[in-house]
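Below are the structure tokens for one structure; questions will follow.
All protein chains of the complex are present and in place, except for one that has been dropped.
So, chain A:
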Amino acid sequence: MTLDPVPALNVDPLIDDPTTRIIVCCGAGGVGKTTTAAALGLRAAERGRKVVVLTIDPARRLAQSMGIDSLDNIPRRVKDLDGDGAGELHAMMLDMKRTFDEIVEAHADPERAEAILNNPFYQSLSAGFAGTQEYMAMEKLGQLRARDEWDLIIVDTPPSRSALDFLDAPKNLGSFLDGKFIRVLMAPAKVGGRAGMKFLNVGMSVMTGTLGKLLGGQFLKDVQTFVAAMDTMFGGFRTRADATYQLLQAPGTAFLVVAAPERDALREAAYFVERLAAEEMPLAGLVLNRVHGSGAARLSAERALAAAENLAEPRIVDQDGGKEEREQGQLPDSPDSPDSTADAADTADTASTVSAASSGSTASSGSTASSGSGRPDARVSADSSADTSADTSGAQQLAAGLLRLHAERMQLLAREQRTRDRFTALHPEVPVTEVAALPGDVHDLAGLRDIGDRLASGDRPAGAA
């Protein structure tokens, strides 16, 4: 086990600090970003804060785990929270079209709003093609913050091509709005027909002609009327997007990069860390989900496998069960060592009982008749005198299986450690908290709470190297 210089990420001080107003969870797809956001929100609420969790991912299961049938664009209060009741948890899911519609309704006069809402180009734009989601996530975040109803907003980021696309949203929008192209588009609709064209140079008239040819006249007209109608709103759009971007850089915002201990996820995490630094966005730390541990970490994969082989090869198994004197770390006997003295008759005996045991558990001795709990650890038996060869071989078979399982676990631990080390070598300054892997998914608040506990304790799972 290596010396661990990585600073620990303490989640509780972060979520308890009243000056923390926004937490953004970002990371590659499939690393548990949304679940992390929800677990963090629940924990913060149960510790007394008024929290809203904005998710982008339409994960029904997550909504259900919070006791909400389906999440929508309106924050819904989550019931049955623990804690002293001072805190609140609200959850919502970004509805792009609805958010876009609301902006139009709020910022255009009714007549113009209707024209925009009915425009076919607008309708497909707002329904969420690539790019729209990022703008709307930013817009919604800005709205939630402006309402000032919650003292902590937790967002998870859209599952985009690159999960930091939302950072580019204001810039993209800005360069589009500042571009000449939009003026070319708007010119004919604004001034009307040929009169407008006169003001354009030849190159531009070629442009609109080309576009008309490419897109079909009606489509171009739809786009033009859309752009003209949106014209008055565009300024506000950009102002708000810029404001939200600045909000993300301001004190009070914290970014959490979420990853799993896998090569691709951690590579993407490293990219986020670099990108956030370049954008001067405040990074709180890395949440490493699904980390595995072992209670028997001192037994290496190699030794476990060697021991399992030893058991599977009855000829070399020392049947008297007493190896206390053997020094730890010493490799098992090779077949020609003086220890391998088990006689041939014993081998035959063992072989026959192994097959009996594997054809069902019927080969067990009578003393195991009515098993209560069924868990092996509940069945500590006092009389070891009732040793039969069936018991022994069954135990050996089980032991061999457990050892192989353990070897697999230890190999997994080693792999996770290697990928993690690679990240740490690149970014030793980033605080890390680890969340132990769960065998299944989260289904209820208790499950989210459990993840919150794991997040906050940040304890490396037992034995994680």
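Everything that follows uses one rule, which is that a contact is a pair of C-beta atoms (placed from the backbone, for glycine too) under 8 Å apart; a residue touches a chain by one contact, two chains touch by 3 or more; residues count from 1.
Keep in mind that, in the parts below, contacts and distances are computed from a predicted model.
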Record-based protein name (UniProt) of the chain missing from this complex, from "Cu-processing system permease protein", "Heme exporter protein B", "ATP-binding cassette domain-containing protein" or "ArsA-related P-loop ATPase": "ArsA-related P-loop ATPase"
Full-complex contact with the absent chain, from A:145, A:275, A:303 or A:420: A:303
Of A:46, A:222 or A:434, the residue in touch with the unshown chain: A:222
Contact partner of the left-out chain, one of A:85, A:110, A:251 or A:440: A:440
Residue of A:10, A:73, A:294 or A:457 touching the missing chain in the full complex: A:294
Footprint left on chain A by the chain that the document does not show: 28-31, 57-61, 120-121, 124-125, 127-132, 159, 161-162, 172-173, 175-176, 179-182, 184, 203-204, 206-207, 210-219, 222-223, 260, 262-265, 294-296, 299, 303, 306-308, 310-311, 317-324, 326, 328, 330-333, 357-358, 361, 364, 368, 371, 374-377, 379-381, 384, 387, 391-392, 394-406, 408-409, 411-412, 415, 439-441
